[in-house]
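Rather than the whole complex, this shows some of its chains in their spots.
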Amino acid sequence: MNRTNQNESIAEIIERKKSKSNWLGNFIEKAIPVVLWLAAVISILTTVGIIFTLLKETSSFFSEVSILQFITDLNWYPFFEADPEFGILPLLSGTLLVAVIAMFVAIPFGLATAIYLSEYASESVRRSIKPILEVLAGIPTIVYGYFALTFVTPLLQTIIPDLPFFNALSPGIVVGIMIIPMVASLSEDAMSAVPNAMREGALALGSTRLEVALKVVLPAALSGVIASFVLAISRAIGETMIVTIAGGSSPTLTFDPTDSIQTMTAFIVQASLGDASYGSIIYFSIYAVGITLFIFTLIINMIAQYISKRFRESY
Amino acid sequence: MSLINKTDVEQRMHGRQRKNNVSKYLFLAATMFGLVVLAVLFYRVISQGAPHISWNFFTEFASRNPEDAGMKAPLYGTFWLMLITAPVSVILGVSTALYLEMYAKKNRFTSFIQTNISNLAGVPSIVFGLLGLTIFVRLMEMNQSIMAGGLTLALLILPVIIVASQESIRAVPSDVQEASYGLGATKWQTIRRVVLPAAIPGILTGSILALSRAIGETAPLIMIGAFTFIAFVPENVWSGFTAMPIQIYNWTARPQEEFQQIAAGGIIILLAMLLIMNSIAVLIRNKFSKRY
Amino acid sequence: NGDGSGGTPNADGANTEDATDDGGSEGEDSAAGDDAEGTVSGSVGIDGSSTVFPIMEAVSEEFQKEFPEVQAPIGVSGTGGGFEKFIAGETDISNASRPISEEEVAALEEAGIEYTEFEIAYDGISVVVNSENDWVDQLTVEELQSMWLEEGGATTWADVREGWPAEPIQFYSPGTDSGTFDYWNEVILEEQQIRKDVVLSENDNTLVQGVVGNKNAVSYFGYAYYLENQDTLNIVPIVNEAGEAVEPNEDTIASGDYNPLSRPMFIYVNNASLAEKPQVYEYVMFALENAGTLSEEVGYVGSPQEVYDEAISTANEIAGQ
Amino acid sequence: MSIDLKPKTTNTNTNVEQVENNQSASKRNVYEVENFNLWYGSDQALKNVDFNIVENEVTAIIGPSGCGKSTFIKSLNRMIELIPIVRVSGSIKYRGENTLDKKYEVERLRTKVGMVFQKPNPFPKSIYENVAYGPRIHGIKNKKMLDEIVEKSLRGAAIWDEVKDRLKENAFGLSGGQQQRICIARCLAIEPDVILMDEPTSALDPISTLKVEELVQELKKSYSIVIVTHNMQQAARISDKTAFFLNGELIELDNTNQLFSNPADKRTEDYITGRFG
């Protein structure tokens, strides 16, 4: 049976087609990487845009408030026209307080979940639990905000009767719950990346599963696990709506979890929804706080990357 | 001479096994904690909001009368936002991932881009809100349009999509790529016909999860000043908009108790959309996970 | 245009249902009048105060029933944020829960934007305590100052007035940048430092819950929030300039008897828009005609009818009608 | 269709020179490798390799793990370029042209020189699409022609009968041995001149191995074949020539019988008698 009318071999057809369509093919081969490169550059432009945005208005802020006051003043009272005070420390302490409380929830529960999923659970259990936990991470934060305010706070008040209605504890716990999946799934990834050969080596020496998990797998995955903690902290610091809704808005320099606090993010929302007139110092302070938040999370992300880079080289 | 006392070892065996069993249940309990919270949260929202969900709730605009208030404008708004956010973020994200995984040489510039992307992934969403406000709303004079909101959200989830796409591109075994090169395929042919088809389930899963996050984002939209009351549906991408989280946030601040319940109704719809998107992602993942 | 259809002054408007009915009929009236002028289309840019928002939402909702071709979305950027956009020329109408500030006036001048201020309603800032609190019968401005100021000295009820229990007071206040706080800051605190142990919240509902949950709590917020929660809160009469203890209600707020805590709310309208854009003109007219009833529907108090009448003629003047 | 394997394969290569060669007694070289060196970064993996590959023969490459077998065979179709740190010197001439030349288009080379890998690596597509892949990327769109090519290639790879009823199924559902033959079919579909095979049977069970070995014997009628193997018996069974590599050097290249029965080099002897490796 004849292939085509011409008595041409496939190799010849290919040869013919190649020489014909070459210039277009060559052009595509050359153009594609350039186009893709441009897309990659967008991500850099985004960062440039953020820095530009923040710096532009922040400079106006610091022309009126000294940097020294900004970082040393113990009070944050931007709204008192008579005598405003712009000390970032209370907002920082509020932010850190929430983040620390969140980590006290997220680390134990997240890590235990990771260990359970990677070392004990069967494949099918793991496959069904992970997506459910993902839902937990994907719930809009505004929903969590009201959950904190209308469920967790009253619940806490039955345990701690003196607990004020607005406090750092409740949003801290809820932020913690929100980032459990992040800790769990990143730690689980790091632990699953530990080669099975190591588990087998330990089991063959008569170890129990617990010993394998705690003495072999966890140490081997440690940097990945720690990186997940650090990333989770960064997420907790940047969380906005939960603390805006349930944290109160009193910027106080405190480390008492039952105090009402204000975080950097909550201030930004408050001030931008509020009364500040354009060009006023409060308006500029939004950006000063924004850049502080940005630098803060940037440093933390860098730390996380440094840790997980070291981790990648270890096997 | 034996250095190990065998009877000691035997005796300890039981203690070790017991510890193992107890811990197993502790770990399980910790895992269940997250699920229980999820259940409580759903129960509360549903019991409060379900009675308010009716057909009108989807077809009416917001109103000062709780009985008449509906989600039409925010539903349309969210839909239109995704119309911008999804293609922009996915196209940019996949392109960037392809560049980094398939073309970029291992040099300073590449690792700079990579570091930059990881950092962007950690930037708080509210800072993206400030970016959107300054660049899109003001500088580019897009006002509070769907375009401005959609682009802001697109940049917000871009790093997540890039990372997810990179991972699934990396997961395409290099031996099938080699097979393609071995047949004389060019790089782009290999990418288009072998790498992308194999990576698409992973890319889709990551993108859907990222988009479901974008749907629930409140802070950046508050920052760019999305409308709170709107009684028309958008005509094009330059129209003003409101979105579901904004509407919910607004309702909860009302003095009337009924609005709190309507807000819960809105939350149910938001959660339902989220669950649907997550299930689609899971389905895709499960369907394609056994490929290699 | 439309003058005659203005509702009667709501001196007897304690019943909100009546007000709703009035609003409805008014809407129909004005619709008839407008149809004569032909259809209006386009959009009206409105942004600003969250306090004023509910009134304007109601206005827009009703307005769009009459003018389906006009789009009148409302943004909530806060009074200051709203002015920012107003100054940039992005909006036609700016909602404000306080009078415009000097800086904002200067900026508008610089931008060459002429504007007009219209008062559209009143709010009575209500001071409330827990329903189990049976000792507070009334408070004077001085007593409020002693309670709320950092320098005021009172931390227990006994410090405020002898004979009251020596229990520490729990303070809840709207966020420091809300219009409500701003007003409180002006008339009670007189711009001095508020107590540092107050709990602040952006969301007035959460303040309500705070007071409901604490026997020694005190707070203040918009009248609407009190109205919605009358059953669970005790209102505190405030001694006014004339020396009488007055409770906030529609009458006392509108008549000005409830002072100094009743405050006006405004819309600022771009004159050029008013003159050149028919949809803005119609909107403003509609707002001024209906603000009285609609604001009461959403829990505020309408201004006296003379104020609206005067505003309408001012607007007509600017629009050249 | 009723084409059987034999008449086809003899017709496969219509290149005039090949047909000539098939008939002529003294065969031509397809590859001439001269003084070829290759470095991974600073580690030299191939040293001064001189290697001729003769048309329509099976050339086996043996040697202990890490001696450079894979490196060498991948140099022949420049797949080695995919590793960025690789540097080369010397020349590898294919049909007289130096493939290491900058101007030599690598896609052209690889269209002529097919490759089969150690682990079967079908694309995650249907069997049909796997085989049609090569013709498609080279611009053949005609459905009927593709059908024909697919059938012919699958027959050529001795797997047509096993898969003809399920061409639309995913190739991943096949056994390892079948997958490997699909990979061979995929390679035949663009009618290459040379086929390179890097341990094509090492991941296969004995029966599949046998099938692939038989196939190689069949294919050599129409193609020149280079095959890397760990298994000396296999080399002895199927090849015409055998090359022995050690530490990146080509120690010996000779007729297979000669090399196994009477190795010229002591190290070759040590290796084939199992003294190391």
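Letters A, B, C and D mark the chains as written, and numbering starts fresh at 1 in each.
Following the convention adopted for this analysis, a residue touches a chain if its C-beta (ideal position, glycine included) is under 8 Å from a C-beta of that chain, and two chains touch if they have at least 3 such contacts.
Everything numeric in this text was worked out from a predicted model, so none of it was measured.
Counted over the whole structure file, the protein chains come in the copy numbers A x1, B x1, C x1, D x2.
Heads up, the rule we're going with is that only the chains that are shown with their structure count from here on.
With steps allowed only between chains in touch, the distance from subunit C over to subunit D comes to 2.
Taking the CA centroid of subunit C as reference, the farthest chain centroid is that of D. More inter-chain C-beta contacts link the pair B-C than the other of A-D and B-C.
Subunit B and subunit D have centres, each the mean of its CA atoms, that are 47 Å apart. Shared contact sites, meaning residues of subunit D that touch two or more other chains, fall at 107-108, 111-112, 138, 190. Across the assembly, subunit A contributes residues 269, 272-273 that each touch 2 or more other chains.
Taken together, the subunit D residues at the contact with subunit A in this complex read 1-3, 12-15, 107-108, 111-112, 135, 138-140, 145, 148-149, 189-193. Residues 50, 76-81, 83-84, 87-88, 97-98, 101, 103-104, 107, 170, 172, 175-179, 181-182, 185, 191-193, 196, 198-203, 206, 209-210, 213-214 of subunit C are the ones that touch subunit A when the two sit in their complex.
Those residues of subunit B that touch subunit A in the complex are listed here as 16-17, 19-20, 23-24, 26-28, 30-31, 33-35, 37-38, 40-41, 44-45, 91-92, 95-96, 98-100, 103-104, 112-113, 115-128, 130-131, 133-135, 155, 158-159, 162, 186-188, 209, 212-213, 215-219, 222-223, 245, 248-249, 252, 263, 267, 270-271, 274-275, 278-279, 281-282, 286.
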